[in-house]
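With one protein chain held back, the other chains of the complex are shown just where they sit.
For clarity, chains are labelled A, B and C in written order, and residue numbers in each chain start from 1.
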Amino acid sequence: MQVGMIGLGRMGANLARRLTKDGHTCVAYDVNRVAVEALAGPGIQSADSLDDFIAKLTQPRVIWVMVPAAVTGKTVSDLATLLAPDDIIIDGGNSYYRDDQMRAKELKTRGIHYVDCGTSGGVFGLERGYCLMIGGEDSTVHYLEPIFKSIAPGVAAASRTSGRNDTPGPEEHGYLHCGSNGAGHFVKMVHNGIEYGLMAAYAEGLNILKHADVGLHSRTQDAETTPLRDPEAYQYQIDIAKVAEVWRRGSVISSWLLDLTATALAGDSELKQFSGHVSDSGEGRWTTLAAIDEGVPAPVISAALFGRFESQGEADYADRILSAMRKQFGGHDEKQKDVK
Amino acid sequence: MQVGMIGLGRMGANLARRLTKDGHTCVAYDVNRVAVEALAGPGIQSADSLDDFIAKLTQPRVIWVMVPAAVTGKTVSDLATLLAPDDIIIDGGNSYYRDDQMRAKELKTRGIHYVDCGTSGGVFGLERGYCLMIGGEDSTVHYLEPIFKSIAPGVAAASRTSGRNDTPGPEEHGYLHCGSNGAGHFVKMVHNGIEYGLMAAYAEGLNILKHADVGLHSRTQDAETTPLRDPEAYQYQIDIAKVAEVWRRGSVISSWLLDLTATALAGDSELKQFSGHVSDSGEGRWTTLAAIDEGVPAPVISAALFGRFESQGEADYADRILSAMRKQFGGHDEKQKDVK
Amino acid sequence: MQVGMIGLGRMGANLARRLTKDGHTCVAYDVNRVAVEALAGPGIQSADSLDDFIAKLTQPRVIWVMVPAAVTGKTVSDLATLLAPDDIIIDGGNSYYRDDQMRAKELKTRGIHYVDCGTSGGVFGLERGYCLMIGGEDSTVHYLEPIFKSIAPGVAAASRTSGRNDTPGPEEHGYLHCGSNGAGHFVKMVHNGIEYGLMAAYAEGLNILKHADVGLHSRTQDAETTPLRDPEAYQYQIDIAKVAEVWRRGSVISSWLLDLTATALAGDSELKQFSGHVSDSGEGRWTTLAAIDEGVPAPVISAALFGRFESQGEADYADRILSAMRKQFGGHDEKQKDVK
Partner (left out) sequence: MQVGMIGLGRMGANLARRLTKDGHTCVAYDVNRVAVEALAGPGIQSADSLDDFIAKLTQPRVIWVMVPAAVTGKTVSDLATLLAPDDIIIDGGNSYYRDDQMRAKELKTRGIHYVDCGTSGGVFGLERGYCLMIGGEDSTVHYLEPIFKSIAPGVAAASRTSGRNDTPGPEEHGYLHCGSNGAGHFVKMVHNGIEYGLMAAYAEGLNILKHADVGLHSRTQDAETTPLRDPEAYQYQIDIAKVAEVWRRGSVISSWLLDLTATALAGDSELKQFSGHVSDSGEGRWTTLAAIDEGVPAPVISAALFGRFESQGEADYADRILSAMRKQFGGHDEKQKDVK
């Protein structure tokens, strides 16, 4: 199948490469001319402009949009004016599912089909394949199955789930039609929300191991510092990098995120190159918003999200209020923050 | 009644003053000679040494220990060697209730009675009276009631609870015999745990109000910053000091802690004199430990506690792990922490 | 000033009564005819219909809408068609501040002024006065000050904040113009969010006290029940009603919510009339949404919110997944839920 790829960052370029490996052809476009030229080659035709891109695609056109979330809306609108009925736009980025619902409705008035496709796999997807969570009309999604199948990791990527004996369904290939428009990004959003929780669980646990030596350090003795009751119980100097490694084999908590953590720690167990400012990128927020709208509890995912906000300094004013209250009722002078 | 007061910090000195106001007499002792002299006066006799202190007290002696938690153990042990059977030691500090259980048992072998008395009221107690949460044997606590009554705020300090029509019980005077040894400090511990939760609730809420203007600020536009979807919904510049004040009258959330917050903000609504390093002092930790031992959930109190740990920089390594993971799976370069 | 009051439930009726006590006059209307008749009397004129209500009000009309959140939108729209330029609508309910922004804009096209007024005080407001958080144009809010002043508790309702020496501002009377439209309900929303946190802090703490007797109960001894390591440390049978009462005087955590808790417990310390299904009513959700949009942490308020969702049974499927996982990896058979 011929696919037009707009947005040739790490993800878009690798998706195009993975498609051509499996016999599909691509027309590639990006506002960054260098990215276009870097990608062009066997099976991948370059486009000079959006018009050129559109012209080089056979109708009904299949266009995969893989641009930053902030410009997805404009890219889709611009495309819409150039496309013909029955053309298909796939949004492979991390759009908010409510935007999908709206965009699909608008495009439908022009006869254009819209598919939202949450795409997970990060920098390893070219080799591993990408997990695809898809929303859209049945017929359109069905039509696109050959390209989803090529992008997904395939059945062999994991051992088969016990209890599954039939012909493997799409979900066992690594792609899933989750429902109508928005459903793909909804499932991807929650996927990322879970990711926040998993990451935080590992980080907390490793931090507890890191501080298993608190009994070895002398503590400031002042009214503003809680003494450690049992210093002899906290005298372990644990090699965090080795612990992350040992858990990779045979333990209940082995996972791909743990593999990555072990990689990061293998090189630098103190991680001094990082300052601890943890960005968040939308999906964790939206997952929590969805939980609240639905009225279901999300204490773990939200705690992970709020931990990131705190790392960004956003608890600052709240903390100053707490210090001010303590000063008021107890006369406590604030201990100065350590300069790190 | 004659009371020996050891530890003449803010709390101890004010307790002695409040006792003498109500006709009791005190013998006062502190390792800090200046504190002793500052307090001596009508009704308050000074002691030069622990021996002098013991000698000036009539048997059975009633000794109120009001020293920092870190030295309570030693103070009580030292006293024990000097006291006679039937003497009474009251620990008015913030001891861990398990230490009370142990100390009471040890002192009992010498015939000395021990009472743990959680004392709340902070710097305002001299005027307002102190709320007393008491643990110990019935007979000893009963014997001490005259001094508890003098220290407590008294029935008139609050309007009467609807449904209470009998003669006001001790709890309506502001003191309560909560149970056997340790029960007083157990209740005080939970009191402080609740205090952590209340403080955090106000601080969070005011922080949300403070940031109601995020739509007015231009945001960095990069892949590591989540864009604000509805900037027009966040254009309020709210006067936090005035909000804290308005809530003091008629609102459901009026409280003494809110009164103090309003005082702090009245002078300096930006609170720039504080850095946001929020100390914790044992009781919040112990309350959470008790919840865990009991198997009951404490999500709010623990969140408040963990927020303090975060303000102390203790999430630092966990946050660096999160940034390292993000770099591994998504190639995200960490945004540098703002220097404040 | 003459005020038209629509919605004569507990809140609306008491607001009308409080206004007339202070010399204002009211025209009262409700779809429930009985409520209208119950309220009519000196200073309060009844209206038979919306048309009658409009006719009885002198221009520029001042109309206070105090209806359930679900029907506020329709009530305001219906009114809009009947009003004249310069008339004023005050929404005193718990509307979402974004609806205020939208409604104010729509009404402005007809020359009608809109004021959002978050009103706190509950069933005690008639006597205590109501705390008012107001959003709208300066001139309109200024024009309405006489009625806000009558409804608010007044300066004497609380002791003066130390550091405030000038002529008391509106916030010291108990009403505050917080900003442009929506600002009043925004501040009220956060007020209620804080309320969620405060309530949960007390409830958690009292629950910990309630279970201070776990060491007295024999525990099931099976692989699915964690044994209590130190049963002797948890042998207190604490009188929860008395503890709530004693904290009302002199303690750091005294508050109006605590007063109410003491009242509830005075009658029935086991609270067996309640099943523990805790409703939530919008503001807690919206406060958390605002925190997330602003990117500021709200671990305490969100924990309180999620605790309510859990009490409503909404963690049910998540919990079944956890039991299913435990069965898979550890062969653990699920312990059956106690029937209560």
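Following the convention adopted for this analysis, a residue touches a chain if its C-beta (ideal position, glycine included) is under 8 Å from a C-beta of that chain, and two chains touch if they have at least 3 such contacts.
For clarity, every value in this text was computed on a predicted model and none was experimentally measured.
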For the full complex, which residue in A:G92, A:G121, A:G136 or A:G276 touches the chain that was left out? A:G121
Contact with the hidden chain (one of A:C131, A:I147, A:L271 or A:A318): A:C131
Had the left-out chain been drawn, it would touch chain A at residues 97-98, 101, 120-122, 125, 128-133, 152-155, 157-159, 161-164, 169-176, 178-180, 182-183, 186-187, 190-198, 200-202, 204-209, 211-212, 214, 226, 228-230, 232-239, 242-243, 245-259, 262-263, 266-267, 287, 290-291, 293-301, 303-304, 306-307
Applying the definition given at the start, please give the residues of chain C touching the unseen chain. 10, 68-70, 96, 122-124, 199-200, 202-204, 206-207, 210-211, 221, 223-227, 229, 257, 260-261, 263-265, 271-272, 274-282, 285, 299, 303, 307-308, 310-311, 313-332, 334-338, 340
May I ask you to list the residues on chain B that touch the chain which is not drawn? 252, 280, 285, 288-289, 292-299, 302-303, 305-307, 309-310, 312, 314-315, 318, 329
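By definition in this document, only the chains that are shown with their structure count from here on.
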When all chain pairs are ranked by how many C-beta pairs they have in contact, which pair ranks first? B-C
Farthest from chain C by Cα centre, which chain is it? Let me know. A
What is the identifier of the chain with the smallest separation between its Cα mean and the overall Cα mean? C
Chain A and chain C: spacing of chain centres that average the CA atoms, whole Å: 37
Using Cα averages as centroids, what's the distance between chain A and chain B in whole Å? 43
Centroid from C-alpha atoms only, then distance chain B to chain C, rounded to Å. What do you get? 28
Contacts with 2+ other chains: residues of chain C: 252, 293-299, 303, 306-307
